[in-house]
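I have a structure I would like to understand better, so I am pasting it below and will then ask my questions one at a time.
Every protein chain but one is kept in place in this view of the complex.
A, B and C are the chain letters, set down in written order, and residue numbers restart from 1 in every chain.
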């Protein structure tokens, strides 16, 4: 009996620990460090219809409790992801994974999503409608409920796989966004994406990041994540994947008590490439500490309803 | 020549360092620790028309890089603030200070503001339209531009002193809020108030804070503060007082490069009662390090226009 | 309040989860019932601890490992320097009663240690309540200062029950009590009798009166546990229902 087993969108996961998109590349490189088959699932690097270089350097700025990134969705494009990256990943990971899709227009999202319909190694699509680092796209989609509902509907119509909508925390009312995604037909919500943040270089007197602001992540966003997971999981019936500054097994449990059916680990993978492995190994001890037999027992009832 | 001298709203301050409302009580108690006359100014504890006990305990939860509070505007009411608290403060602080006003209705804000018109020891009013910890009030006012404009107009009409509007960061577009306050006649913007956050007790499985969520502050919010100070100071002509997770003199400089004309120090006062004193003492060294003669030279031109 | 840097002199394990920490430096002015607030690397807020013992040069704390911060504290080695706010809050009133009774539950025994030492001449009765035998400690030390009564929740040592149930069942001769322990214990105690004073705990933001994070209701208005307390007159506190 696996105490960590969790169910997400009808799929059995070895555990609820999933590396978050953008912090784990296309997965296979981490197999140099440990056997990634221990993971619950993997969310791949944000993928767009066409290849993208992303933003100029610097793309990274450190913060007192995290970091700001403004990668700008660098990726080789959906075609090459399917032909090259997924082929490499298949060799070292036995289960299908989650593709994360970014875009600039409804058409981008729709066409890219379609491309993964017949790709066996993808079991779900995570729609990044909240990337703060792409001019004229990404976040603009993620802050208006009507747009969220419409976009979710359009993608859902063409997609044959479970659809996860990843929400931005940079909004006045996260519940409105979650409800819009649910109404649009989303099968699952994931949140939080990064907070928009900025650091300034005291020498140049200008923002460190080339495009000025970027996405702030890491331990500093954890309290905001817990609040939004809590609020969201209580206003929609679809499951919520929780993320935002989670660094250890106790915080995984906190996110699940808040309402997460599974969690994604982001920035901590960059600080410690073994983060997910350590968390998975620590979880049974934390369950013991709080007298929890199986982690599935802490998942809220309304989830997976 | 005082290198730290700064001008704010036509008033000369010894330096741009102001303890933030809610982290410095009514000021006089800190005079047990050091001579508070070294401060640029003081923003007093949020004051309401009638006395308030605030929220039940627990009101405090720790975070990886800060804390959550949900005091709920505990204060003895405007009348007693004027008769008792300000009298005590006057004995130990030689300059007038900033009163921070909270409320549940337009009338609350208007009537409370009026009460300070003839109080000599108050030189400016900071309108807290963004307190996340008061049911049915506070933040509701701070997330809608129309309401912000209207409320600012109403208070400005009856107020004979400079009006600072304190903005909530829990919004999709901070610029809209700042512009609304400016259009309503605000003389100054202060930001950021706290982010809404939550922590959950792993033993009880429930939120630590009695009212579930609260205001998250401390080093973890600094990157969000810098971004919003930057954005706000570039879309309004009135000066911006920057705050949010500032802990040291270098971060003061960073906030001023972002666009702040003065800064408020909040949570750090609670961790270190000597925080403001240390920052004021460290500032000249930081100016030296970056070859800045006077701190006033780093204040953006558009401010104080 | 004083902000001092103190040197760890001793950090000893007393039970499976209870430790004694002795700090050296400028420690003058710390009365029984006052507390200190300690900055620990990697933790945002300070951690408050009642003063278990003190003189001009040392402060002794007793702490239970309950989370990350107290776990970290167990790793403090002799010689480590820590940032401490001392002389916080108001202590016990030593001039009350001729036959005092001290009542401590769990970690609440800490502030009673220095108090017992100072009330030695009045030969106080001292009731200390623990969860179980393995939690019991410092009995020899407390016995020096008065007549010691031990209770445990499971009866594995001393009398089975709580300090309050013990107080009800025994006829102890006392005219004033000093109590420190969990809120449920203090609430039960003050319901029973109000002729004494209680030391409260709360989650503090600052510990020195600035944030209003720990305000409680009392019969004479709102008071801050950290500033007007932590010691309150037993009849003063309005415990929430």
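Going forward, contacts are C-beta pairs under 8 Å (C-beta built on N, C-alpha and C of every residue); 3 or more make two chains touch, one makes a residue touch a chain.
Computed from a predicted structure; not experimentally measured.
The absent chain, not drawn in this view, touches the displayed chains A, C throughout the complex. One of A:8, A:39 or A:71 touches the chain omitted from the figure, and that residue is A:71. Mapped onto subunit A, the footprint of the missing chain covers residues 22-25, 29-30, 32-33, 45, 53-54, 56-67, 69, 71, 74, 208, 218-219, 269-274. By the touch definition given at the top, subunit C reaches the unshown chain through residues 41-42.
What we mean here is this: only the chains that are shown with their structure count from here on.
Any chain touching subunit A that also touches subunit B would appear here, but none does.
Greatest Cα centroid separation from subunit C: this falls to A. The distance from the centre of subunit B to the centre of subunit C, each centre being the mean of the chain's C-alpha atoms, comes to 36 Å. Chain geometry summary: the mean Cα position of subunit A and that of subunit C are 46 Å apart. For subunit A, no residue reaches two or more other chains under the stated contact definition.
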